[in-house]
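Here the complex is missing one protein chain, while the rest keep their positions.
Up next is chain A:
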Amino acid sequence: MTKLLQWLFGVSLLGALWALVTFDLLDLSLPQTYREVAWPMPFYLLISFGCYSLATVGYRVATFNDCEEAAKELQEQIKEAKEDLRRKGLKM
């Protein structure tokens, strides 16, 4: 199953469950509180996911390592390499 199909399947399943509870499709006579809680769920989940995404990406950007030393090391090695290659006869 492709990821798209997995998502469609998952969303359909959750959607069916939600509709079942919110609109009482099977006439289960669930208490009113269930229906009241279920009704805004999709909205809440979307908002939660949005917040989670922002927080996660924000955290990852903030902790993204800056490799200062790697850059310095590279610069030094470049000098060393140029010297050595010149000695070995490379025309640069």
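By our rule, a residue touches a chain if its C-beta (ideal position, glycine included) is under 8 Å from a C-beta of that chain, and two chains touch if they have at least 3 such contacts; residues count from 1.
The rule we apply is simple: contacts and distances are computed from a predicted model.
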item: Among "Dolichol-phosphate mannosyltransferase subunit 1", "AP-1 complex subunit gamma", "phosphatidylinositol-3,5-bisphosphate 3-phosphatase" or "Exosome component 2", the UniProt name of the subunit that does not appear here; value: "Dolichol-phosphate mannosyltransferase subunit 1"
item: Sole residue of A:S12, A:S48 or A:Q77 that reaches the chain not shown, by the stated touch rule; value: A:Q77
item: Chain not shown, touching residues in chain A; value: 2-4, 53, 56-57, 60-61, 64-68, 70-71, 74, 77-78, 81-82, 84-85, 88-92
